[in-house]
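Here's the structure, in structure tokens; my notes come after.
A single protein chain has been removed from this complex, and every other one stays in its place.
Order of writing sets the labels: A, B and C. Residues in every chain begin at 1.
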Amino acid sequence: MANEAKNKKVVAVMGTSTPSRELFDMAREVGFLLAKNDIAVVCGGMGGVMEAVCLGVSSAGGISVGILPSFRDDPNPYVTIPIGTTFGEARNAIIAAAGGVAIAIGGGFGTLSEIGLALRMGKTVIGLHTWQAFDPEGMSLPVIYVKSPEDAVGRALSFL
Amino acid sequence: MANEAKNKKVVAVMGTSTPSRELFDMAREVGFLLAKNDIAVVCGGMGGVMEAVCLGVSSAGGISVGILPSFRDDPNPYVTIPIGTTFGEARNAIIAAAGGVAIAIGGGFGTLSEIGLALRMGKTVIGLHTWQAFDPEGMSLPVIYVKSPEDAVGRALSFL
Amino acid sequence: MANEAKNKKVVAVMGTSTPSRELFDMAREVGFLLAKNDIAVVCGGMGGVMEAVCLGVSSAGGISVGILPSFRDDPNPYVTIPIGTTFGEARNAIIAAAGGVAIAIGGGFGTLSEIGLALRMGKTVIGLHTWQAFDPEGMSLPVIYVKSPEDAVGRALSFL
Partner (left out) sequence: MANEAKNKKVVAVMGTSTPSRELFDMAREVGFLLAKNDIAVVCGGMGGVMEAVCLGVSSAGGISVGILPSFRDDPNPYVTIPIGTTFGEARNAIIAAAGGVAIAIGGGFGTLSEIGLALRMGKTVIGLHTWQAFDPEGMSLPVIYVKSPEDAVGRALSFL
């Protein structure tokens, strides 16, 4: 029946706008695998890791949502639903809250802020080739570090 | 080709959480018609007009995005992609910016704030059974007032 | 004793960036009277009504806080504490929430959005030469309309 109620599960993917080729390919694979598992992906909607993830989602026939810094910005061409905002760098606080789980890919200060925000909100954060951090007592971040897109998505699915 | 680039066009729908039966039906029809025209709908993701719009979108096989006040809130059952935030009443400022055009349905202070925000951002606002307002010089709002879901969606499409 | 605990009471003042001379003078008087009553004023920190209010506060030796659209914007010269943001037009949602009472002065879509947001948050809103609005049932806004700065501040004080 066409209008049967069903919210999609959502994963937030955060990542640098200037990834290496290798990281771009990993991000694309993360997007592809999430979409294959019927997960909607929320990201920042611009270039780099964000474009790679949307490309992967698109090639699996899935849905991505891009939360843009400004409604005057052009999204990457692969994001299914671009959502304009006026929040600039503060849009990270929307993306961090968006999903049931967050996957952080690569470096960049924005990615670090999203890891902090997501943990602050009590979210599970999975890290792929991303920041390590240590608090003043030397405690490391409670990020689940993985080495491959398959592991990232596998762990994400286990928490949804 | 599966990964051909194509961003969907987006319309923001704003509306009261306590609509009359007649208004609920109109909001559902707005959602249905937008989705039939391959438009993605962004709304507040909760009850009332928001639920009606998502129901309409769902019954047309389309995609709706619900920007929730809190990631701890339960979305209505028909929203395709619920996006948690921490913004509370301020999420109106996300919804107002989200679309190329905004459709305001019914009363409620939140709807009034979204009309003001969308106009402030230079968006086209279409009003269906919603607020009238007059500035101190007696000038009325530059809202395009319509009487039916068909007119609301027809006018929205003409601006996208 | 210098560090005796005492939070100041706060009033949010919202208003157009393009006021008439008469409205500018009224806004300045509102700021002056609030500061004379030891109220801190929060506003948008830019020109027009915002500058007038900060000028009035300053001339009474009070404190104003300006929530700027961007931390790259220059505040008006009279705001005591300029607070940069990245929120653009969405900063209205900060200002509306900021005070125990909100005073809206003049027209402008931003002012309309702040009236809607403040009412949505359950705040008392006092209107001086500002928007009138009517919901689809013809009900008017629960704004307390006044005609003079003295009345605006008098009514604001009665709610703090």
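Convention: contacts are C-beta pairs under 8 Å (C-beta built on N, C-alpha and C of every residue); 3 or more make two chains touch, one makes a residue touch a chain.
Computed from a predicted model, the values in this text were never measured in an experiment.
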Touching the absent chain when the full complex is considered, from C:V30, C:A93, C:L128 or C:L141: C:A93
Hidden-chain contact residue, picked from the options A:V13, A:I39 or A:A97: A:A97
Of C:Y78, C:F109 or C:Y145, the residue in touch with the unshown chain: C:Y78
Contact set of chain B toward the excluded chain (per top definition): 70, 85-90
Missing-chain contacts mapped onto chain C: 2-8, 10, 40, 42, 55, 58-61, 63, 65, 71, 75, 77-87, 93-94, 97-99, 121
Residues from chain A at the interface with the omitted partner, ascending: 87, 89-90, 92-94, 96-97, 106-117, 119-121, 129-137, 139, 141
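FYI, only the chains that are shown with their structure count from here on.
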Chain nearest the overall C-alpha centroid of the shown protein atoms: B
Numbering shared by both copies at the chain C-chain B contact, with half separating same from different: same
Between chain A and chain B, centroid-to-centroid distance (C-alpha), Å: 25
Distance between the centres, which are taken as Cα means, of chain C and chain A, whole angstrom: 38
Mean-CA-position distance for chain C and chain B (Å): 29
Of all residues in chain C, the ones touching two or more other chains: 87, 89-90
